[in-house]
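Below is the structure I would like to discuss, written out as structure tokens.
Only one protein chain is missing; all other protein chains are in place.
As written, the chain order gives the labels A and B, with residue 1 at the start of each chain.
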Amino acid sequence: MKKHYKSFFLILALMMVLTLLGGCGSSDSETKADTESNKSSGNATKLAVPYTEPEPGAKLDEDIVIVQALDMISFDPINTSDLSNGYVINSIYSKLFDFNEDLNAEPELVESYDMVSDTEWHFQIYKGVKTHDGQELTADDVVHSLQRTQQGTAIGALFKPVKEISKVDDYTISITTDGPYPALPTALTHQACCIVPKHYAEQTESSDNWTKPIGTGRYVFKNRIIGDSVVVERFDDYFDQDNKALNKSLTFKIIPEGSGRTIAVETGEADINIVFDTVDYERATNNSKVQLWEHYSQTVWHLGYDNTQKWFDNKLVRQAINYAVDREACLEVGHNGHGTVVYNNATFAPTCLGAIENPLDKYSYDPEKAKELMAEAGCPGFETEIIVFRDEAERMAVAVQAYLSEIGIDAKVTRIENAVFASHIADHKAPMFITSWGSYWDPDLFLARRFSSAGIGGVNRVWYLNPELDKLIEKGRSSFDNDVRAKVYEEVQEFLAEEAPECDLYVNTMYALANKDLKGVEINVEMPYHFHKLHY
Amino acid sequence: MTENTLNKKYTTKKEFFKQYKKKSRLQEIWQRFLKNKLAVVGLVLFTLIVLVAIFAPLIADYDNDAIKLNIPKRLTPPNSEHIFGTDEMGRDIFARIVHGARISLMVGLSSVLIALLIGGAFGAIAGFFGGKIDNVIMRSMDVFLCLPDVLLALAIVAAFGTSLVNMTIAIGLSFTPKFSRVVRSAVMSVRGIEYIEAARAIGATNKRIISHHVLINCIGPIIVQVTLYVANAILTISALSFIGLGIQAPTPEWGNMLASGRAFMRDNAYIVMAPGFAIFITILSLNLLGDGLRDALDPRLKQ
Partner (left out) sequence: MIKYVINRLLNMIPVIFALTFVVFTIMYFTPGDPTAVILGNEYSEEASQQLKQELGLDKPFLVQFFNYVGNLVRGDFGMSYITRAPVSEQLFGRFPNTFKVVIGAMIFCVGLGVPIGVFSGTKPYSFLSNVTMIIGLLGVSLPIFWLGLLLILLFSVKLGWLPSSGIDGFSSLILPSIALGANYMANIMRTTRSSMLEVIRQDYIRTAKAKGVSSRNVVRKHALKNAMMPTITVIGMNIGALLGGVVLTETVFSIPGTGRLLVESINKRDTPSVLGCLVIMALCVAISNLIVDLIYAYIDPRIKAQYSGGRGE
């Protein structure tokens, strides 16, 4: 032993030097100073616009690998409104209406529809729509499926105005609403409205086994490894032969680490990353083997809190929180600055109907004002918990934790799995939480769900109930004139700015990182979608 | 007459006989230890780390540097102001490492203490009394050998939550079976020695024999194991924090610093260097120390 100590020190010193060098080295090669020049040269991001026709000579039989961050939860469409579930659900099942770039409705199963009266809609579906096990889809299936959706909680308030769903004839269904509901077609684009063939739904009801789903969508379920991947294959008997899948199969692979997903596309292991972590923005725009696609979004990241719990039931405390948090910093930490800060409390994205940038010009980053409000509320400070289930949210939570501690709120950051988020909310076990919400252009589609009794057990995660707000929501729905509705929604935002049931932070830019040669990449205001159009 | 094999010249008888004066065992051990350069390095390093942990608030301000966010300054590489750079929230990594040392050492030392007290008690009883008692105790400890300590700690944390106290108890409990074995074998090796018989002969009670004679002679190998297990405990708390089931943000802990910095390591490699290196050096110093103690306490075990 004595003889080796010299060489021991040598090697130890070598290790130290190497690690320090290794640390400095890689950050030198991509200093912040280069950012500006890289944005113009190199590989600029492309705007993902709706795709039309494949070129001649395109390869339409490829197996496409898509990486995402979270595992899907269930093959039952009404189980959850989680996006990570949606990717797979939307591939296997069809809906009456599909959503487009702005999340508005476009007919899918519906061949034609008309409004018999202000409150009665008739929808005619295509004839000859085949299910994956060879049967024909009829109005019976649609009615059964939508009735299931109505009884479930995932869609909750979206269907509140819906009174009755019934069959008119074998290919026509009728939906009656309580009052005018202009947003009905858009409501039907929700993934919980996916049509599950009646015979399959009945079978699963008795066995509670959803492991081999049958639908009518562009893809048939092939197999699934829980926690790892789901594979779906093109359904050749898809009813709309002009719009069937341009690839042979889709594999949704789960890689929880942001950089891991980017690396998967860089190495060719995956064809597209639909949950791009902006940490790799510089890398992605400098790598000629990949293409970064972008789109403006309506996904609002927000800090929510349980309005029924002690101190959060005090308006002044809620307002104080809205002043205490630095939204720019949250954007920086969560998405490296790729997005736009919003000062809102009603989950309105800047592109929503009637959106105001800073209602009442009320909020800004003002810790002093926050402390004043806390004192005014007589709040000496308290302990609480911030629940998160995604990496970006976790980072933001650590930042928010620091801001809250300045005004006396001692928050613990707890990370859980997305599958149990809903039950945490239901149990009042999420006094504060950070997550995102993809807002529709039409506020009617989320206001009731998020801020009224119809959303309890659904997405009213802040447990906010206020009859005055309910009245305003009714008013906003009552007209078909968008200008009139916009005025109402401005009132809503101002009302909620005062009430502060939640603290909206920012909207982040939507990105998808794909192989350079991959065509057909489409992103809407909430997420990349239309994977059936991906091809080479 | 004693054979003079020495080259030294002595002027007085006193000097001459001094060399034969029996050094206390402790001094012998200490001198042997000092000769082992690597062991000394281990001791010095570990002492340094302990000092850093004790004087952490003097070295780096907790609230301002380790905890407070500084978003505009996030992800800056090592420079003159921040020797290890800043992390993804703009916090000074050096300050966080210094305060992280406190937590790691605290958990490491207290969990081993728990293991020592509980496991040591069981082991001493088993080793001393032997026979059926030994069998029963050792069989029950054997059960735990099938479960790696990390997993046992994980199970306890899973059930009872991730507070600092829970973590310490969980890690302590997961080391208890191994510790009881160590103490048991140390006790058993000492059990047969003559002075125990002698003590018994003069009527010392079992209790006194255990506490006074047996334990004193067992201390050697036990101390070695303690050192090595403290290293293991620090590793375990870092590992648990790394997978998210240990010390929670914003408290700085080397493991959770690695976990949160990981997402950024592709372009900011330095963010995972310092915390990992801190864990490495701490464990290395403890291993060197343990090895050195083992060699010093029983030179026969050396190569």
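Observations
Everything that follows uses one rule, which is that a residue touches a chain if its C-beta (ideal position, glycine included) is under 8 Å from a C-beta of that chain, and two chains touch if they have at least 3 such contacts.
The structure presented is a predicted model; accordingly, all values stated were derived computationally and were not measured.
One chain is not displayed; in the complete assembly it touches the shown chains A, B. Per the touch definition above, the residue from A:255, A:370 or A:413 contacting the chain not shown is A:255. For the chain missing from the display, the contacting residue among B:154, B:167 or B:218 is B:154, taking the whole complex into account.
If you put the hidden chain back, the residue from A:44, A:58, A:225 or A:484 that touches it is A:225.
Hidden from this view is one chain, which touches subunit B at 38, 140, 142-151, 154-161, 231, 235, 238-239, 242-245, 255, 258, 262, 265-266, 269, 272, 276-277, 279-280, 283-284, 287-288, 303.
Within the complete assembly, residues 1, 3-4, 7-8, 11-12, 15, 19, 22, 26, 153-154, 208, 211, 225-228, 254-257, 260, 263-264, 267, 269, 415-417, 419-420, 422-423, 426-427, 457-458 of subunit A touch the chain that is not shown.
Here is the rule we go by: only the chains that are shown with their structure count from here on.
Averaging Cα coordinates per chain places subunit A and subunit B 48 Å apart. Those residues of subunit A whose C-beta lies close enough to touch subunit B in the complex are 1-2, 4-5, 8, 16, 19-20, 22-28, 30, 257-259, 277, 279-280, 282-283, 326, 328-329, 332-333, 391, 394-395, 397-399, 401-403, 412-415.
Those residues of subunit B lying in contact with subunit A across their complex are 35-38, 41, 67-69, 71, 74, 77-78, 85, 88-89, 244, 248-250, 260, 262-271, 273-274, 277, 295, 302-303.
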